[in-house]
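Coming up: chain A.
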Amino acid sequence: MSNTILEAENLCKFWGGLKALNELNIKFADKQLHSIVGPNGAGKSTLLNTLCGAYPATSGVILYQGKSITNLKAYEFCRAGIGRSFQKTNIFHDATCLENCCIAAQQRIGGSFNLFRNRSTNKSITEIANSALKQVGLNGRADTKAAEVSYGEQRQLEIAMVLATDPKVLLLDEPMAGMGHEESQIIISLLKELKKHYCIVLVEHDMDAVFELSDLMTVMVDGQHLITDTVENIRNNPLVQDAYLGNDDEVF
Partner candidate 1 sequence: MSIFSNKSEKIFIYLFFVIGLFIPLFLEGNTFYINKLSTIIILAIFVMSLDYLVGRTGLITLGHAMFYGLGGYIFTILAPEYEAVNFWIYTFYVMLISGFIALIVGLIVLRTSGIYMIMITLALAQMTFYFFADSVEYGGQDGLFIYVKPETSIFGLSFLDLENETHFYYLCLLSLFNCFAFFKVIMNSSFGRVVDALKENPDRATALGYNIFHFRLIAYVLASSLAAYAGYLFALQFGFVNPGMMSWDISATALVMALMGGLGSIYGAIIGSFVYEGLHYYIEHLTEYWMFFMGSLIIILVLTLKKGFAGFLNDLSGGKGNE
Partner candidate 2 sequence: MNNKKKAFQSVLPATVAACLISMSSSAYAADNSDPIKVGVMLPFSGVYAGLGESTRNGLKQALKEQGNTIAGRPVEFIEMDTEAKPARAPEITSSLVDNQHADFVVGPVHSGVAMGMIKSIKGKDSIMIIPNAGANAATGAFCQPNVFRTSFSSWQTAFPMGKEAYDMGYKKIVTMSWNYGFGKESLAAFNESFTAAGGEVVKKMLVPFPKTEFQSYLTEIASIKPDAVFVFFAGGGAVKFVKDYDAMGLKGKIPLLGSGFLTEGTTKAQGPASEGVITTLHYADTLDIEKNTSFRQQYEALYGKPADLFAVQGYDAGQLIAAAVTATEGNTSDKAALIKQMEQLEIDSPRGAFHFSKAHNPIQTIYLRKVVNGQNTVIKTALENLEDPARGCKL
């Protein structure tokens, strides 16, 4: 893969004695959707959290555009261009949808330490926020309080906020969790569009969606990398079926 943008080398994350990530090596290419699957407790979420800087790695290296970002602070990952969405809806409920995206956009435009400039006067921030909402199809909800839009729309907003930070890499943690079929379809078509522009790392339990969307898939078991391959190859790989059937009661 020539256009690798994000890469983990021998990445480890230990919680006391528990090895949530164990010597993991993985590469993510630009403008591809790369999904991570595996049974519960395989370390998928831990991987995302480590890649975005929320959990400092125990050992190993994270390379972004060829440079190590392992030692950056949590907030610096976002500034570098790694955006993430959360498994549990993680938005600012009291603010409007637009304001939610403005918060994200302002980080990039700057002026956050300006105590006196009214937040609504910076038009470029509002523009970015609006276009992010538009990208996910929420432009009609700009002035509605985030707490008041539907669950599916909150999940979309979650992604819009990430987009507003102008990332190169999107780390999406179960964007379709808890959604109905129709709501999922919205996200699926959104992701299809987005993967043309971004490197997307997707952790998702909805296997239909995963198989439909993924360019590459990685299977993880017990914090370790099992296999990375195309959708077709994974589907037929006995190792993978074994991993799921043998270790967990979750079957796809």
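The rule is short, and it goes like this: contacts are C-beta pairs under 8 Å (C-beta built on N, C-alpha and C of every residue); 3 or more make two chains touch, one makes a residue touch a chain; residues count from 1.
Basis for inclusion: all candidates are chains of the complex that A comes from, given by their letters.
What you see is a predicted model, and the numbers here were worked out from it, not measured in a lab.
A.B. asks: Can you tell which one of 1 or 2 makes contact with chain A in this complex?
C.D. replies: Of all the numbered candidates, the touching one is 1.
A.B. asks: Inside the complex, what are the residues of chain A that reach candidate 1?
C.D. replies: Per the stated touch rule, the residues are 52, 54, 73-79, 83-84, 86, 90-95, 99, 102-104, 106-108, 111-120, 122, 161, 165.
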